[in-house]
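Here the complex is missing a single protein chain, while all its other protein chains stay put.
Chain nomenclature is as follows: A and B, assigned in order of appearance, with residue numbering initiated at 1 for each chain independently.
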Amino acid sequence: MSEALVASPAPAADSSASGASGARQFWRRLRAQRAALVAAAVVALLVLVALAAPLLTAIEGQDPTTYHPSLVDSARGGVPVGPLGGIGADHWLGVEPQTGRDLFARLVYGARVSLGVAIAATLVQVLIAVVVGVSAALGNRWVDQVLSRTTEIIVALPLMIMSLALLAIVPGSFPRPVLVALVIGLIAWGTLAKIVRAQTLTLKQLDYVAAARLSGWSTWRIARRDLLPGLAAPLITYSALLVPMNIGVEAALSFLGVGVKPPTPSWGQMLTAADVWYQAAPQYLLLPAGALFVTVLALTVLGDGVRTALDPRAASRLRVGTGRRGEARADAGTTAGTDLPRPGTPADGTKEATA
Amino acid sequence: MRQPSVTARRVAAASVSLIVAAGAAACGPKDNDAKSPGGDSQPHKGGTLTVLNSNPQSDFDPARLYTSGGGNVPSLVFRTLTTRNRENGAAGAQVVPDLATDTGRPSKNATVWTYTLKEGLKFEDGTPITSADIKYGIERSFAAELSGGAPYLRDWLIGGADYQGPYKDKKGLASIETPDARTIVFHLNKPEGEFPYLATQTQFTPVPKAKDTGTKYEEHPVSSGPYKVVKNENDGERLTLERNTHWSASTDAERKAYPDRIDVRSGLDSSVINQRLSSSQGADAAAVTTDTNLGPAELAKVTGDKELASRVGTGHFGYTNYIAFNPKVKPFDNPKVRQAIAYAVDRTSVINAAGGSSLAEPATTYLPNQKSFGYTPYDHFPAGASGNAAKAKAVLAEAGYKNGLSVTLTHSNSKDFETSPEIATAIQDALKKAGITVKLQGLEENDYSDKIHGAKTEPGFFLAHWGADWPSGGPFLAPIFDGRQIVEDGANFNTGFLDDKSVNAEIDAINKLTDLGKAAERWGALDKKIGEQALTVPLFHPVYKRLYGKGVKNIVISDWTGVLDISQVAVK
């Protein structure tokens, strides 16, 4: 959408204040939000669990790949023996149907893959989007035309289908999680690039950027010194939402049979294998679904919190009489950007998966 | 069939590899528990049978279909010279006459086969079926536009290898003679005692030349069977079949054709099909599926429910899942290495990965464990139920790998529970105990199938499966172990590159036999002999379990198809 939209010139906003005082302010504002703090703690815990997966499973005394045929009832399709899917001292969260592999181990190792793939894909997306978006906004008419058109094309390509094709082309010897992250990152950056471009165009109009241009700073220097700090707020917010979305994309790719490969566990893969077991072994489905839900919730709340902390306009809503019309307007041009929880388009084709 | 789609996941062992496109429905096996609970269990005419499938009948041209015994839904519309016996169990693995008066009269050396058509046979428009229509039907299957069928006609008929079908070559195929309207004679380039089995395939369906519309014929193929196509939407996704009034039960001893109408709905997710059959609400009470098996999760639920369990049909189709070796690739050139792997395999965990002991039976023979195949039990490298790691290590040491071995196992990424990652992982886990480190190489379905069937690209160690084109050892052993069937520049199925003079000679000798019972015994013995070379490690034979609706009666499941025969069921 934003391609056709030139946000009307916006008056200066104090949002991009950078430097030490800005950082302090940010932390102060973030700390003021209890929900965001809890969410941050949860995210930190998830990352910690993922990093400590080998340690945790060593404490449990299990690993994610060993089969335990004796723990499943072969005649009944391999449903776990014992109550609650075989939960016990040996297997804290029970075992997987059919194979008897330890679910706790698979869940924590799955966190590594799911979070790793999602975060890596997000980094790729952000990197491409910033380069394309900023270049389009700052470049001359032709550069803008070409880059915007490219973005348009990327947005219009169905993610699922292109992923299916690309994942099939690359030889099987290429490390799969890296590949999945790359493919998601390389295909689904369109919407973010549009947002970056629109935001950059808005920033470009601001007094201090204009002043920098007039005083003959190079484009690169302006981009680095003046624009990137101003882009931080939407980027961070958006990234927090991209991560869970990318977890969902990985799950969808697994559903279609081209995600991360067994025996490497991922949440998406577990969900895919587990959904048919919903009646016979509910915990098998509930565990990865629960993990995914907690992750998405935490990242979303954290993303909101970060945005509020970075963006004084949000804070201004809480005060009476300080909001200026102009600010709201500046935001209108990029609202779709800064606030889209699930950017419409990277989800193209995966929409459902993600969410 | 066409490549299985990724979306047809969870269709556990449903995709009977080469064969199932024609889908056969499965169900309640050896009756007893199949008798409908309460009420009149006698089948009556009438009603509408609903078929819930995952794969559309997108091939509905008799030339293009690849079926075992004529398929299930196709067999309602297409009659063939011979057909499978529609009876439960082993009796159903016999070949019986259909359009012909007998299963064929061979010449002395089984190179000439003569058939006579029954009298009073008619197409759906009332025109009589002649031997020329059958000849034309077979000839069409040679056209590149209508490719897809089994290779036997091309390989066996004199001139078959070069014939390009009636659209390009108006003269026709001279090796099929039709001396009169009711007689058809086939001239083969070598003795083939199993020709009657081949004549069950849909290519032996009469096609009236005047009604042939080429690639569009499948939209409305002309019926010779008890039902005709009245609606075919979205390329076979929704089919409606109604009675063909010109079909006469007096000429057809095999098809019961109880329902008045058959409604085929496909494109459904397999878990949804099973859920609908188990709920059995409304029209679903009179529903069956011809392509969707119960998966392990569903089985876990069904076994806990008496009512549901009484509506499960169990069947066995001739099918083997196995590990294949390419002896041209090191270290699999060393028979000891192949044997060590055979000793180390844990069939219990493989079977669990394939769906558990109710959905798979351990296999130690390459031939399926059925009499018609000539099943001869052997276990050359006994691994017990869960692998013999000690023996495997010892054999490995003999082969010079005292400190273990590192190998790559190639499998497909499809979710078929046959060559899929689940099975590969189970093998990886078992071989670890024997000191063999297995690296997994998962390939996308198309890539996998290309690679394992390419003489130059074939990996050394991979998962494979083979299904029966008909219930006999011939189509099971010959394509895989006949040295003259090695294909260097196309799809090659002799993956072990076995070219053993004595094996080749025995295959030729058995093909001369027209006594199918005797032939079966010899196939069994040959299988046992080839097994010694450890070119394959048989893993399991699948068992098909399928649900059917509450109102479905007269369940017949033969060992030929392993699934409920749709031509026998009644819904009244």
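To be clear about the criterion, a residue touches a chain if its C-beta (ideal position, glycine included) is under 8 Å from a C-beta of that chain, and two chains touch if they have at least 3 such contacts.
Methods note: contacts and distances are computed from a predicted model.
With the options "Carrier domain-containing protein", "Gas vesicle protein", "ABC transporter permease" or "Deoxyribose-phosphate aldolase" in hand, the undepicted chain maps to the protein name "ABC transporter permease" (source: UniProt). In the complete complex, the hidden chain is touched by one of A:I128, A:L231 or A:L292, namely A:L292. Touch with the hidden chain on the side of chain B covers residues 1-3, 5-7, 18, 58, 64, 66, 140, 143-151, 154, 161, 164-165, 167, 212-216, 233-235, 237, 265-269, 271-272, 275-276, 278-279, 281-282, 284, 444-447, 449-450, 453, 487, 489-491, 493. Touching residues on chain A toward the chain that is not drawn are 1, 3-8, 149, 152-153, 155-162, 164-166, 168-169, 191, 244, 248, 251-252, 255-256, 268, 271-272, 275-276, 278-279, 285, 289, 292-293, 295-297, 300, 313, 316-317, 320-321, 323-325, 328-329, 331-333, 335-336, 339-342, 344-345, 347-355.
Going forward, only the chains that are shown with their structure count from here on.
Chain centres here are Cα means. That of chain A falls 46 Å from that of chain B. Contact residues on chain B toward chain A in their complex (touch as defined above): 6-7, 9-10, 271, 295-301, 303-304, 346, 348-349, 351-353, 355-359, 386, 413-415, 421-422, 424-426, 428-430, 440-444, 446-447.
Every residue of chain A that touches chain B in the complex is listed here, in rising order: 65-67, 69, 72-79, 97-100, 167-168, 172-173, 255-258, 261-263, 275-281.
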